[in-house]
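Here the complex is missing one protein chain, while the rest keep their positions.
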Amino acid sequence: MKKENEKLTVGKIFRDGLLDQNPIFVQLLGMCSTLAISTSVINALGMGGSVTFVLILSNLFISVLRNLIPSKIRIASYIVIIAGFVTVVDMVLQAYIPSLAASLGLFIPLIVVNCIILARAESFASKNKPLPSVLDGLAMGLGFTVALVIISAIRELFGNGTLLGFAVMPEGYSPAVLVISPVGGFLILGALIALVQWFRARKKDKED
Amino acid sequence: MGNIFLLAITAILLENFVFVKFYGICPFLGVSQKSDTAVGMGLAVTFTMTIASALTWPLYYFVLVPLGIEYLETIAFILLIACLVQFIEMFLQKAIPSLYSALGIYLPLITTNCAVLGVALLNIQQGYNFLESVVYGCCAGLGFLLAIFLLSLIRERFDFADIPKPFRGIPIALIAGGLLALAFSGLRLNF
Partner (left out) sequence: MNKKQIVALGLRLALFVAAVVAMLSVVNYLTRDTIADRIRAEGEAARSELMQGCTFTEETNVPFPEDTTVTAVYRAEKEGVFVGYCFDVSVKGYNEIGMIVGVTADGNVTGVKILSQTETPGIGSKAVDETGSYLPLFAKHDIDSMQQYFVSGATISSKGIWNGVSDAVALCELLTEGKGA
């Protein structure tokens, strides 16, 4: 009985992260890095992986320390913890995956101020036990990564004629540079969020 | 002098912080429904970015570099920015209450605005000297102010427009932002 209960919560955490509370498409968090780095699928995977890593560890530590962090300085404490893990990611990427570090550039250190991480710290990790917090970090990170990959696949395919760096469009396809430029980022993200809102509204109508 | 001028034009128009570099998108979308609040947010961000540039530059070159701890750049900068925002808030509350009541509610949001940390890190990455850093910080902030003001003017008209339901709110704001970005990218063809 108890096991089934746990299973349900795990399922809910993942459904929230990937669908119902998807950080990008539903909560509309972390727009800066979403727009900036979604020009190639490789970048999206790198950014998604980095954010997931930071989310899991910051959620874990904030959850473990939640009774030691006075509420008056909690935001400052969260930022210090998050900044620590972000710097670790930055150094590791520079040492072992330099091409990714170069193409993500300043958006790696800027994960510190990515609203997703602070929002999960404040609304989940500070109120829950370590294990669910880690799962929440993983689920939200995956949701962020999946959304990023969808956006970047569209931009890379039409803007560059490639996917993961491999040419997939037929020869003679002339890439629509607009899609990969900042303008395309705004337009495609806007259209995708509208699509998600349309689906959600339709689902809600059916349920009613 | 010509360099400084080019830097200013670049930061405000050619490489606009919002439309080209994608810094500060959260407040750009979140606080742009009304033009007066948008201008308030833009001014608060410009003010903080200018001072943050003026403080993080000496912090990096006179503290972190001599001690050989450049790798603490991110954490040192974000702590300094958090303290700075707190300090500005307290100072405005006591010294200029009218400005505080206008900007007050935006100030706590600025700590986690990536434009502020972004400009501090960019100043170091691009190797700007102190004067260039301060000018760049101020002009990048003005670029943000211009962007959020323009978007708010468009969004005010949305109240009277028949926008398809799924597009209401953030999606149409993103699309308006994209069209503004298109207009800005046209400027670059001549440079």
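Residue numbering begins at 1 within each chain, and the chains themselves are lettered A and B in the order written.
We take it that a contact is a pair of C-beta atoms (placed from the backbone, for glycine too) under 8 Å apart; a residue touches a chain by one contact, two chains touch by 3 or more.
Since the structure is predicted, the reported quantities are computational estimates derived from the model, not experimental observations.
Looking at the complex as a whole, the chain kept out of the display touches A, B.
Looking at A:Val10, A:Leu45 or A:Val88, the residue that reaches the missing chain in the full complex is A:Val88. If you put the hidden chain back, the residue from B:Val39, B:Leu72 or B:Ala102 that touches it is B:Leu72.
Residues touching the missing chain, restricted to chain A, are 39, 68-70, 72-73, 76-77, 80-81, 83-84, 87-88, 91-92, 94-96, 98, 102, 105-106, 159, 177-178, 180-182, 184 (touch as defined at the top). Contact residues of chain B toward the unshown chain are 6, 10, 14-15, 20-21, 69, 71-72, 75, 79, 125-127, 185, 188-189, 191.
The rule is simple: only the chains that are shown with their structure count from here on.
Mean C-alpha position of chain A lies 22 Å from that of chain B. Here chain B touches chain A in the complex through residues 19-26, 29, 71-75, 78-79, 82, 111-114, 117-118, 121-122, 125, 164-167, 169-175, 177-179, 181-182, 185, going by the rule given at the top. By the touch criterion stated above, chain A contacts chain B in their complex at residues 28-29, 31-33, 35-36, 75-76, 79-80, 83-84, 86-87, 90-91, 106, 109-110, 112-115, 118, 181-187, 189-191, 193-195, 197-198, 201.
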